[in-house]
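Of the protein chains in this complex, one is absent; all others appear in place.
For subunit A:
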Amino acid sequence: MAYTASEILEGLAEIVAEETGLPTDAVASEKSFTDDLDIDSLSMMTIVTHAEDKFGVRIPDDEVKNLTTVGDAVSFIEGAQA
């Protein structure tokens, strides 16, 4: 069964919060991973690895650079489930 966009956002927020120590409600759709959440490339790859696990999707390395905001990641994961 596919996750809805809001379930993905919620799950992603938990992963990001675990990695960064930020509260989950700081992880909103419009936030930029690098500019707003201060996530470096290693942390980003860690988040990608956990997100792949959680949502059962594959996020290719080439795609990661296109995921600027949390919303981008949610959309990509939502689409990749199909």
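In this text, a contact is a pair of C-beta atoms (placed from the backbone, for glycine too) under 8 Å apart; a residue touches a chain by one contact, two chains touch by 3 or more; residues count from 1.
Please note the rule applied: contacts and distances are computed from a predicted model.
**Student:** The hidden chain: which UniProt name fits, "Cytochrome c oxidase subunit 1", "2-oxoglutarate oxidoreductase", "Bcr-type benzoyl-CoA reductase subunit B" or "3-oxoacyl-[acyl-carrier-protein] synthase 2"?
**Tutor:** Choosing among "Cytochrome c oxidase subunit 1", "2-oxoglutarate oxidoreductase", "Bcr-type benzoyl-CoA reductase subunit B" or "3-oxoacyl-[acyl-carrier-protein] synthase 2", the correct UniProt name is "3-oxoacyl-[acyl-carrier-protein] synthase 2".
**Student:** Please identify, in ascending order, the residues of subunit A that touch the omitted chain?
**Tutor:** Answer for subunit A: residues 18-21, 42, 45-46, 49, 52-53 touch the chain left out.
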